[in-house]
Structure formats: structure tokens, C-alpha cells
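What follows is a set of notes on a single structure, which appears directly below.
With one protein chain held back, the other chains of the complex are shown just where they sit.
Up next, chain A:
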Amino acid sequence: MKKILLVDDEPNIIMSLEYTFKKQNFEVFIARDGQEALDILKTEQPDVIILDIMMPNVDGYATIESIKKNEKLTHCKVIFLSAKNKESDIEKGMQLGADAYMTKPFSIKKLVDQVNELLVSSD
């Protein structure tokens, strides 16, 4: 069973994501900001991380930087999911080492396709 970590400070968005990925047979972990995500990552090595950028305390950029430094998480795929939709934002996200960047509002179907695609390519 694949593991997925959902990081977002909007509870209603998390709720939809959680429902969606549970239905897709993922083991789902939830974090409300970067700090919580990093805490979870101390013990868990999920296959995919869905990461929001603008969050209180530790934001998405700082989170991905920590993830990339962690050798245990090298196999881990990171998808940014953010309302920041400017070219420069996307570029920055990819430069930091994200595997994909999706802008909000997003299509759940496309997000699921994207996750699956990443998982297939890594297998």
C-alpha cells in the first residue's frame, strides 16, 4: 500500500484530498503546515507528498528544502499544489526539486493521474 502525505492549511481542501486518496487505496498522512509535515517525515517515508506553499509557520519552500536534504526521502515524489500560478512561481517550485507543480483550483482527476504517473515512472 502506497503512502501519501497531504500538507495544506485549508481543512476543506484537505478533506477532499483525504477522501480521494483513501479511495485510491493510499495510506494517508495529514499535516496542517510544514512543521507538522516534517515531524511526520521523521518516522514515515511516504511515496508521494502533496505540498501547499503558502502556509503558516514553515511554508512549502522550506519544507521541500528539508525533504531534499533528507537521504531517507530520496525516492519520495513531491507535488506542489498552490494558488501561486505565475510562471516564476512554477519555475521556482521546480528548481527546488519538485516532481510536479499543480495550480489551484485543481481537477481532482488530473491530480490523481499525476500522482499515479509519478509512481509508475519511479517503479
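A few notes on this one:
One rule holds in what follows: a contact is a pair of C-beta atoms (placed from the backbone, for glycine too) under 8 Å apart; a residue touches a chain by one contact, two chains touch by 3 or more; residues count from 1.
In the analysis below, contacts and distances are computed from a predicted model.
UniProt lists the omitted chain of the complex under the protein name "histidine kinase" (options: "3-isopropylmalate dehydratase large subunit", "ABC transporter permease", "Succinate dehydrogenase/fumarate reductase iron-sulfur subunit" or "histidine kinase").
Contact residues of chain A toward the unshown chain are 9-10, 12-13, 15-17, 19-20, 23, 53-57, 59, 61-62, 83-84, 104-109.
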